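Note that one protein chain is taken out, while the other chains of the complex remain in position.
Note that the chains are named A and B in the order they appear, and that numbering of residues resets to 1 at the start of each chain.
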Amino acid sequence: MTNKDYSNKIFKFILKFSAIVSFSIFVLLFVVLLKHSYLAIKTSKLKFFIDTTWDPVFEKFGALPFVYGTLLTSFLALIISAPISISVALFLSEFANRRLKEFLGVIISLLAAIPSVIYGLVGIFVLAPLMRGYIGPGIQKIFGFLPFFQGSVYGLDYFTASIVLSIMITPTITSISTELFDAVPKSLREASLALGATKWEMIKISVLKTTKVGVIAALLLGLGRAIGETMAVTMVIGNVPNISLSLFSSGATLASVIANEFTEATSDLYLSSLYYIGLVLLLVTLALNLSSKILIKYLVKTK
Amino acid sequence: MNRKLKDKIFQFFIYLSVSIVSFVLLFITGYVLYKGFSSINLDFFIRLPKPVGEKGGGMVNAIVGSFMIVGIASLFSIPLSIFTGVYLSEYKNEKFANIVRSSLEILGAVPSIIIGIFVYGLVVYPMKRFSLLAGSIALSIIMIPLIARTTEEMLNMVPTTIKEAGLSLGIKNWKVIFYIILNTAKPGVLTGVLLSLARVFGETAPLLFTSFGNRFWHRSILDPAAALPLQIFVYAISPYDDWNRQAWAGAFVLIVIVYILIIVSRRLVLKYK
Partner (left out) sequence: MEKVKIKIENLSAWYGEHQILKNISFDIYENKVTAIIGPSGCGKSTLIRCINRLHEVIPQAKVAGKIYIDNKNIYDPDVDPMEIRKKVGMVFQQPNPFPTMTIYENVIIGLKLNGFKDKNKLNEIAIQALNEAGLYEEVKNKLDSFATKLSGGQQQRLCIARALALRPEIILFDEPCSALDPISTAKIEDTIVKLKQNHTVIIVTHNLQQAARVADYTAFLFLGELIEYGPTNSLFTAPKMKKTEEYIRGVFG
């Protein structure tokens, strides 16, 4: 029996062991979440997400306010961010020269790297006062008749949270979209230009149309990020478990309620309800990521 | 509508978007640096927090705490993830490798607050205490998918001919992988490590229910510990002006650390390509 037999075998063992540990963490995640949310699942079942009252004192746990808050802020963030992110991506792939592309690339990486808590900090002390003092009243002057813009503007509300979120998800959408646009073959662009298209028309026909599926995948990923984002949202949304049509109301999201109330959860049902929220948050995020991956796979296949 | 006009509007919107994005980044960075710099003093780096409401004090325990939490998390996660990445690259055709790869992808998509409640249930609850250790475990779980996937990708980028050359010299398989291939992929792998460090240094949510925070020094890794992003959070939402000021100081330090890590890692990526 030669020495070398052992060293290769040991090596493979170490590698496999590491992989097993990594995999186990993944399995444990679901085990722990399921275990701790079991009580709430059994108690509240599915009407958990339709009940509107979240009152820990009376042990009433309805999660609809948070579902509402999450959906509202995430979709609003996506609506704000999508045109801007896609435009920046188009700029990078269609207009920018190499140096500019590199420079903007750095800006986008840095934007993506800013910790959530710092976005929240700037949100609280810069954006919220701006909202309260200028932007909110400004919007109300023009659109104040709409139910979405009613009520006093205090600055810590759905609107501020949505804006902060939109900034945070922009790097994600931009970087994926840029890659997609870059991948469009030059010949496709030249084809439409040769037919006399303006730059915008060329982009519409040759770039946007062909990358539509991929861009949707990028948007789904951005949405997933917005849904899971916690700290910045907690800091600017007001943390009130209500449901209101007005964007200037305070609210809460699935992620923010966990951050806010987890350490205060005194009863078993309370804690378990928060775990239940966490489980659902996880599943929704994963579903979005999965759909995004499926779309990209479909894209690659049809090439 | 006039085609040329549409084209002009479109281009205007594009330049506007780019300006907005650049402005936002520059504004946030600039504002944090400005407010932070004017809020920083020597005390910040060497003193502990003062009791509630009192002015002064610093965040030395949070700064050290962050380094320790991230440091210990690195001890767990870096070797583990690199080995996992090597496994995924070497045995990429095995069924188990595909399972691991998919599960790491999913793990990487989990919101960090969920990681926080996960580690709470896994470590804090049974131990009946918040601890620096729990915080490190939470952060390492965030780091593992990042480093493992980057390592695998970078190893895959090394041309097979390099591996063949190594094997043709009669060198043992594991030595070829570690001394030659991993070495070749080193800048890329290092990038992955630096990026994951930049990410976890700024993470707050996973620490909320694990290391929890501490107004004083932790006596051991089994004690709750302060961390920079945690402290920034607590101070930012508080009603005290001086605490708010210190939150900016903390943000300044944090953003500088994160930016340095990002910029260094970008340099490395360019060198690798």
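In this text, contacts are C-beta pairs under 8 Å (C-beta built on N, C-alpha and C of every residue); 3 or more make two chains touch, one makes a residue touch a chain.
Note that the structure is a prediction, hence the values are computed from the model and not measured.
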item	value
Residue among B:16, B:46, B:127 or B:165 touching the omitted chain	B:165
Which of B:3, B:55 or B:186 contacts the chain that the document leaves out	B:186
Hidden partner chain, residues of chain B it touches	93, 159, 161-162, 164-172, 175-176, 179-180, 183-184, 186
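We take it that only the chains that are shown with their structure count from here on.
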item	value
Residues of chain B defined as touching chain A within the complex	3-4, 6-7, 10-11, 13-18, 20-22, 24-26, 28-29, 31-32, 79-81, 83-84, 86-88, 90-91, 96-97, 99-100, 103-107, 109-118, 120-122, 141, 144-145, 148, 172-174, 177, 198-199, 201-205, 208-209, 212, 229, 232-233, 236-237, 244, 247-248, 251, 254-255, 258-259, 262-263, 266
Complex contacts: residues of chain A adjacent to chain B	4, 7-8, 11-12, 14-19, 21-23, 25-29, 32-33, 35-36, 83-85, 87-88, 90-91, 95, 104, 106-111, 113-122, 124-126, 167, 170, 174, 198-201, 203, 224, 227-231, 235, 255, 258-259, 262-263, 274-275, 278, 281-282, 285-286, 289, 293
